[in-house]
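In what follows, a single structure is set out as structure tokens and then discussed.
And now, chain A:
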Amino acid sequence: MKLDSKIPEGPLAEKWNKHKFSVKLVNPANKRKYDIIVVGTGLAGASAAASLAELGYNVEAFTYHDSPRRAHSIAAQGGINAAKNYQNDGDSIYRLFYDTIKGGDYRAREGNVFRLAEVSVNIIDQCVAQGVPFAREYGGLLSNRSFGGAQVSRTFYARGQTGQQLLLGAYSSLSRQVATGKVKMYTRTEVMDIVLVDGQARGVVTRNLITGKIESHAAHAVLLCTGGYGNVFYLSTNALNCNASATWRAHKKGALFANPCFTQIHPTCIPVSGEYQSKLTLMSESLRNDGRVWVPKKGGDTRRAEDIPEAERDYFLERRYPAFGNLVPRDVASRNAKYVCDEGRGVGDTKLAVYLDFADAIRRDGLNVISAKYGNLFEMYEKITGEDPYKTAMRIYPAVHYTMGGLWVDYNLMTTIPGLYALGEANFSDHGANRLGASALMQGLADGYFVIPYTIGDYLAVMPWDKVSTDRPEFREAEASVHGMVNRLLTIKGEKSPNQIHKELGKIIWDYCGMSRNAEGLKDARQRVRSLQDEFWNNLKMVGTGDELNHTLEKASRVADYLELGELMIVDALNRDESCGGHFREEFQTEDGEALRDDANYAYVAAWAYKGAGKDSELHKEDLVFENVKLTQRSYK
Partner candidate 1 sequence: MSWVAQTLNSTLGRKLVVALTGLFLCTFLIVHASGNTLLFRGDGGQAFNEYTKFMTHNPFIKTVSYLLYTSILVHVVYTAILTFYNQKARPVEYAYSKPSANSTWASRNMGFLGTILLIFIVIHMKTFWYEMHFGNVPIVSYEGQEYKDLYAVVKWAFSQWWYAVFYVISMVALSFHLVHGFRSGFQTLGANHPKYNPLLSKLSWAFGIIIPAVFASMPVVVFLQSL
Partner candidate 2 sequence: MKLKLRIWRQKDANSKGKLVDYDVDVNSHMSFLEMLDELNEQLVEKGEEPVAFDHDCREGICGTCNLYINGRPHGPVRTTTCQLHMRHFNEGETIVIEPFRAKSFPIVKDLIIDRSSFDRIVQAGGYISVNTGSARDANETLIPKPIADEAFNSAACIACGACVAACKNASAMLFVGAQISKFALLPQGKAERKTRAEKMVAQMDAEGFGACSNIGACSAECPKEISMANIARMNREYFGAKLTSTNL
């Protein structure tokens, strides 16, 4: 299959404008004849559903939550980037583009990233108009802060709850459209499969999570805005119910899955405290603006942080990266934390943590300033650990946070299945091998507010208006296969709960396909995942029935997909014989331990095609063309 990214020809800065002019339009009166299904109501989903409904399309939106406002976008803390240059510090659309491409270690498309930087400014305008209470200066203007991987202050924020406020903005727009009747909202409804008619995505099969009822919904196009697959790792900063089922099942129906091994490990999370741990909690990266990361110079130092004298501390990020210091990109910060812990210099009970110390910042700016900036984060830390970060240094450790990989999409955000789109974290397109801080919110909203409303018209304009009936055999078959899977899961009479198997999978992926990887480990891990797949389908312990609220069943259905997706992550990591961004292969590093890219052989998107159960996936390559930026070794020294 030849992958056509459909990036418009022409100079970088004109591509999007040109494309907006060249896409076909659906006239306003005809828009009401088209139905669009939106799966997921996070930033990408809610913004897309609202914007499309405003245009006149009929939207059906689905979420497994009890309310669209609970999607995990809500947990993003730090902020959202935009090239507004309000601070007069040299920012521009081109600089945001450049930082994002470089931060992604040159594994993203120039065209997509430039468009992202371009519309970033509109997002802020839109959100302010919706009433998002961004932080402000005393004069009433918007305030900015700086973030990892950038040397300008371009991050807009709402205390430590930016994601919440942006999501509530999108949710309010969505609610307005629900009230007008243009959006039909289905809550506590999980999408179980995508339905193709004549090769086009024409609907979904859903399961009502309360009654267990399996139903079909038909439309002219389907948008997957279902987030990432970080929960393959079991422990991550994702919400517990975040899952990859919609994207994975779309993949099994023919959508290619791109760069699954590009996963991001976030450096500032609260460390694991025990086996019972169910999730990891992120502390916003913005903490690194004022906090200093260090470990004791000597291993096995059991003194309390505040008792270790300055001379015996190793501020390892400041030492190794004098230019960026504590603000190096996430992958660099995470990996360095792992190294010092591997050297035995980790702190805390588990020795899998480093200090993030605010003592200097409090001395410099005063307690009030620090508490105004980070108060809610400090409070959260104290609630979880029982320690007061105003008095003692925080302990942090990296954790899985974001997945750059996802469904392959073209410039129009369409997957390889016609009529099936992927937005936000669910697609692969904008962050390359590593995402910069405060860019996830930007991308989700860019896709939903400012990209899909244009690009979907190009597809629908040539679609006939006729609706397809859910009585068609394609829908019946999909329903039957969902029924079949539910029954199959419920009839395994084994010993292990879905949660146990998930935990085992997570440990394999974290150990072998996490912060650093090597060929031998990956091969071993693949075998282990395969046998875990076998165990899952033979030794699963289930309770309850399919026609009631059954969390065990929901979990099992998701774990079944994690097991397959986990294997593909390993396969992809094994294929990519280079290190780049979040993908660090131990065999490929520079002399001083930095990621060593192989641009000659791996400057491509690895898009995998599903070939059937137990069969190897097929690799398709989309070559990345860099016409504007020069590929360099990333350096933050």
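On how the list was made: all candidates are chains of the complex that A comes from, given by their letters.
Keep in mind that, in the parts below, contacts are C-beta pairs under 8 Å (C-beta built on N, C-alpha and C of every residue); 3 or more make two chains touch, one makes a residue touch a chain; residues count from 1.
This is a predicted model, so every value here is computed, not measured.
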item	value
Candidate touching chain A in this complex, from 1 or 2	2
In the complex with candidate 2, residue positions of chain A that touch it	47, 50-51, 54, 65-72, 74-75, 84, 86, 122, 124-131, 133-142, 158-159, 161, 164-165, 168, 171-173, 175-176, 178-179, 185, 187, 210, 237, 239-241, 273-274, 276-279, 281-282, 380, 383-384, 386, 449-450, 453, 497, 499-500, 541, 543-544, 548-549, 551-552
